[in-house]
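Notes follow once the structure below has been shown.
With one protein chain held back, the other chains of the complex are shown just where they sit.
Lettered A and B in written order, each chain numbered from 1.
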Amino acid sequence: MKLVSRIQQISLIVLVIFVFNLGTTGAQDASTLVYGLTLDPSGFDPHINQSAEIGIVLRQVYDTLIYRNPETGEFVPGLATRWEVSEDALTYTFYLRTDVLFHDGTPFNSMAVAVNLDRIVNPEIASQKARYLLGNYSGYEIVDDYTIRLILAKPYAPLLDSLSQVYLGMASPTALTQHSTERYQFNQVGTGPFIFSDFIPGDHVTLQRNPAYVWGPVFYQNSSIDVIEYRFFTDPVARSLSLEGGLVDAIGEIPATDARILAGNPNFQLIPTAIPGQPLQYMMNVAQSPTDELAVRQALIYGANRTLIAETVFQGFSEVAWGPLSRSTLYYSNEVVGRYDYDLEQAIDLLVQAGYEDTDGNGIRERDGQPLTVKVIVPSWGNVPEVSQLLKDQWNLLGVETVLEVAPTFFSVLDAVEVGEYNLVAFYSFGVDPSLLNNYYVTDAQNNWMNYSNAELDQVLEDAVRVSDPIVRAGGYQWAQTTIMDEALILPIRDYTNLNAANQAVVGLQFDAYGWFPILPNVQLDRSK
Amino acid sequence: MKPFNRLGWVVLGSLLLIPFLAPWIATHDPYLTSEQQFILPNVSHWFGTDYLGRDLYSRFLWGGQRTILVGLSSTLIAIGMGCLVGSLGTLTGPTVDLVFLAVFDTLASIPGILVSLLILTLFGNGISELVWATALPQIIPVAYVVRGAMSSSKRHEYVDASRALGASNLHIMWQHLLPSLLNILLAYSMSTMRYCLMMSTTVTFLGFGGEPGVADWGVMLAEARMAFRVAPWTSIPPGLGMLLWVMCLNYLAEYLGKPIAKLK
Partner (left out) sequence: MFLVRAILGVFFRVWLVVTLMFWAFEILPGNTSDENLLSGGGDVSQEQEAHPMVRYWQYFSQILQGDLGQSLSDGQWVTEKIAAQAIPTIQLALLSWVLGIILGVVMGGITANGGYLGQHFLMLENILLGIPVYWSATILLYIFVVLLGWFPAGGGGRMSQLILPSLTLALSLLPSVSLGVRHALYDQLNQNYLMTAKGKGLHNFRILWKHLMPNAMITVIPLIFLELGFLLRGTVLTERLFSRPGLGQVLLRAVLQQDYPVVIGGVILGALLMNVLQVIADLLVWLLDPRVRE
């Protein structure tokens, strides 16, 4: 009968398509590690994009001139064997290794470094992070094949820190010229312990071991892994399930509720990792009423029950943040701990004194006929929507009306900020060196979404990046942190803790000094477990 | 021929209107958070609490209101505009009609969910945008049905006769065509509403069409999904609510539609 045979035909076609693509995932394979990624960034180029997610992959593909030892935090040689800083701190001379080859065979030398630097500062590529990591960099000078000088316009203490970050990884000049700016991310070539082999956005990235790799930093071990397969798990629900189901060997960003379950399961290891940098916080726009008033800002912080938030949304895995830097960041100051602790009465008091009363009994305070409304830009990642819902409800008790505006992508956050009609915007960024504060608090800085301008703070922050004396820097940052909280510029929520989990076959998984990036060459796979 | 008798369905239907009694029978503020996450149903929280400690019963009621209202309004808009658009073709003559048909076909081939999401990303995330975003993909199918109903030859006779008497297009539409349309539309509107309910909750499930945490069945289902390892029961109230509403609409659609030849 025609219909039956048609069904048979269709089934045959279907079967053929399956057989064609019965590709296996590498999970449970003896020398393949399957690692889970949790965010699908809009671009994968380390020089251009700022997402931490890409570093999880690219840290294994690129080497940097120097590295931070994950245990001590000190700088150790990478592609550069040693370096010298001039008296005036304006010239950094790097002596490079002579035995390094890129994955495509191009030799690594000072010319290669130069090409990379030129690319990063080129305004056409619109670098989101790498350019800013270079600070006051103004140019380079090639001394010889394996010596290069970086020249600064003004002293910039965090330069070494920047050069140890994956965003300033060294890419092959041949590959850079061979591919357009947009296409390079699909054909990346570095010098690292793993070779970039295949990339389909949103689906997977595959890396193959680099057998010629002998120039790693001192804390790298020889990897026994042949292939690393990264798969994307943007849906939080699937992460712990996929781990338990054997689909993935290790993955981060496990939702807190699922992490509780995994913690009790002996077949898996939960590895919470503190991430230095800015904590999850709400930055307050001082150019927009009502957050232009100190009293209102303080009231908002006093009225936020952050302990409850840490317990509910983060299941106690994260600590409450009190200032603009998280605990594990360099030069974090204890002075901010406990400031503006939850005090509903104090919050209401402040609002009353500022003249806000609920005159019409609708639960929202008004002043001069204007209701007390705050508008919040809410990025859709990082549990921010949940935290925002809790805040909205908590501020309801203060008589504050909260409007939440969700921004689904990084660019939509930028768009919303540009429009300017917001009182709070939630954000965080990462880094070991507190110089990242400059990008947010200095007058007219790129990301100064608070529209805050304080000449004294500007001076202190700029001085702190100019000197390398740790005592001076610590003093400066202490002042900065306490001043920022005095001015109630931000509502800090929690120190970021990345909830990583892995099955027991993954031995020796540790994360680098920046917290996000696993040091995969040091992982051993023991499938017998 | 249905397992329940008609009375049973009517009772069920009125039960479904309970969400609109929310202002009187809800026990808590649906947005009130607390530290009591994932409480099992008990005396003070009849359905338990969700992951932010909010009362599920009250959220279910108020959420139902919102979801049903969005579904209703987008259905009305879809039907209304569908009628307008659909009748245009018939009234203006065969060539224009053909063009309309082609345009309808093409617009219908664009995935509805993409259209809805596009509208929400471009025009904003509020409830009115949600209503329009849900209604838009349904206007063309309604227009189809309307057009189909109107282009049967009987109608043309009416139209020609009226024209001969000098009546205007609008008058024709009003007096002759609309009443006979109503029957067909009534049945079709049930399936339109079903579609609108599903679509709007799909959109809110994905996080659009409202603030995060707004009381809405789609949002509740998304939240339940996040928590289903620790609290699988949280997905039952909104899911069941949707299910019952849609089943009711189906019954009404079949009941109001043309009688079908019985097999036995």
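Everything below uses one rule, namely that contacts are C-beta pairs under 8 Å (C-beta built on N, C-alpha and C of every residue); 3 or more make two chains touch, one makes a residue touch a chain.
Here the structure is a predicted model, which is why all the values come from computation and not from measurement.
> For the chain that does not appear here, which of the shown chains does it touch in the whole complex?
Across all of the complex, the chain we cannot see touches A, B.
> Out of A:42, A:138, A:221 or A:446, which is the one that touches the chain we can't see?
Missing-chain contact among the listed residues: A:42.
> For the full complex, which residue in A:186, A:219 or A:342 touches the chain that was left out?
Here the residue in touch with the unshown chain is A:186.
> Where the complex has a chain not shown, which of A:73, A:105 or A:245 is the residue touching it?
A:245
> Tell me where the left-out chain touches subunit A, residue by residue.
With respect to the unshown chain, the touching residues of subunit A are 1-3, 6-7, 10-11, 13-14, 17-18, 20-25, 40, 42-44, 180-183, 185-186, 200-204, 231-235, 237-238, 241-242, 245-247, 408-409, 411.
> Spell out, residue by residue, where the missing chain touches subunit B.
Touch set of subunit B with respect to the missing chain: 1-3, 102-103, 105-107, 109-114, 117-118, 121-122, 194, 198, 201-202, 205-206, 221-222, 224-225, 228-229, 232, 235, 239, 242-247, 250-251, 260-261, 263-264.
By definition in this document, only the chains that are shown with their structure count from here on.
> Just give me the whole-number Å value for how far the CA centre of subunit A lies from that of subunit B.
Each chain reduced to its C-alpha mean, subunit A and subunit B end up 42 Å apart.
> Which bits of subunit B are touching subunit A when the two form their complex?
Within the complex, subunit B contacts subunit A at residues 31-33, 35, 37, 51-53, 121, 125, 207, 211-213, 225-230.
> Spell out the part of subunit A that touches subunit B in their complex, as residue ranges.
Per the stated touch rule, the residues are 236-237, 240-241, 255, 257-258, 260-261, 308, 311-313, 378, 380, 385-386, 388-390, 392-394, 396, 403-406, 408.
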